[in-house]
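With one protein chain withheld, the remaining protein chains of the complex are depicted in position.
Each chain gets a letter, A and B, in the order it is written, and its residues are counted from 1.
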Amino acid sequence: MKTPWQIMTAGDWLVVLLLLGISFTGLLWVATTAEGTRVVVTSGGQTSFTAPLNQPRTVDLDGPLGQTHLVIDNQGARITGSPCPRKICISMGTAKQTGDLLACVPNRILVRIDSPVGEEAAYDLLSR
Amino acid sequence: MTCSAVESAELTRARRQVFLALFIAIAVTLHVLETLLPTPVPWLRLGLANIMTLVALYLYDGRAAWTISLARVGIGALLLGRLFSPGFWLAAAGAIVATSAMIVMHRVAGRRLSPIGISAIGAAGHALGQILAARLLVIQHPAIWQIMPLFLFFTLFSGILTGWLASGLLEQLQQHPAFQKNEADNNTSADDYVERACR
Partner (left out) sequence: MSWNRPLIIGLLVVLLAMTWWRLHPAEEEIRRSQLLMGTVVEIVAGGQAIESLESAVDAAFAEIARLDKLLSRYHQTSEVTRLAESARGSKVSVETMEVIALGLDVAQRSGGAFDLTLGKLKALWGFDQETPTVPDHAALSIALNGIGPRALSLQGQQVNKRAPQLQVDLGGIAKGYAVDRAIAVLKEHGVVSAAVNAGGDMYLLGQRPGRAWRIGIQHPRQTETVLETVQVHDQAVVTSGDYERFFEQDGVRYHHIFDPKTGLPARGCQSVTIIADSVALADALATAVFVLGPEAGLQLLTEYPQAEGLIVAADGTLHSSPGWARYRVAP
């Protein structure tokens, strides 16, 4: 059987390169401007809390030093209070884009913004 | 084999029906077996069944390609227990967009595109159709568009693979008298084949 390049015509190459170009441009666009959809909090390596980014709420995240206050509103997610000594986490500002990070290292809290898509089931169990 | 004086056109039609049925069977088998393959995301598949859609398009015509692709989606879903599930509609949407794109490009570009190019377009069509359906039906969130580029990237490669395999298959099949068209410019037509066997 002939190898692909032996079969492909000039037209084929044009189509492939065009599609590659579109997908790469799309990838770049997504990586730079995409807003995140979900807040994921991990403490000590384990996921402790997730929430949608589009629902305003405040939550207290427990860590070894105490509670770190996280606020989610229409500007994004940001830390507004934490028991750590230098409060660097508060100065990290607001996280909104996919991949943005907030962290309170002394209290071992890591907040990440991502955009999960796919097979996540609505719930694991039903309480009735 | 009983040989009766059958009209050549009827013979051709019968032959086409039988082979399309066979192609559908092969396409469904490929589709089902594909689900055994590991994938990063559950519904991302190689789409090997599209080999048969391509083969039908080249050996016969656009209508044959529709027959293969729609039957494959329906029967495949029946077998896997996914008929009318959200995944089914995604696959159906993908198949519709892909098949339309492939038929149109084949008609328009003719010799300028090999099965590989047509298959690449088909793969992109599949991706587009699935994402569109997912956006409308499953995940009502604009974030779905964010996976489009990555999706497109992967499906491009599977499209090239499928097109290449289809090419090889076509090479073999087109030589066989059973698939020769009855046009005058072929010395061995399928009917001659049958006639010779009847003597």
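What we mean here is this: contacts are C-beta pairs under 8 Å (C-beta built on N, C-alpha and C of every residue); 3 or more make two chains touch, one makes a residue touch a chain.
These figures come from a predicted structure and were not determined experimentally.
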Touching residue (missing chain; options A:K2, A:R57 or A:R86): A:R57
Of B:L37, B:L78, B:V104 or B:A178, the residue in touch with the unshown chain: B:L37
In subunit A, positions touching the absent partner: 40, 46-52, 55, 57-60, 121-128
Touching residues on subunit B - with respect to the absent chain: 33, 36-38
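Here, only the chains that are shown with their structure count from here on.
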Subunit A-subunit B separation of Cα centroids, rounded to whole Å: 37
Partner subunit A, residues of subunit B touching it in the complex: 41-43, 109, 111-117, 120-121, 124, 139, 141, 143-150, 152-153, 156, 160, 163-164, 167-168, 171
Subunit A residues touching subunit B - in the complex, by the definition given at the top: 1-2, 4, 7-12, 15-16, 19-20, 22-27, 29-30, 34-35, 37, 98, 115, 117-119
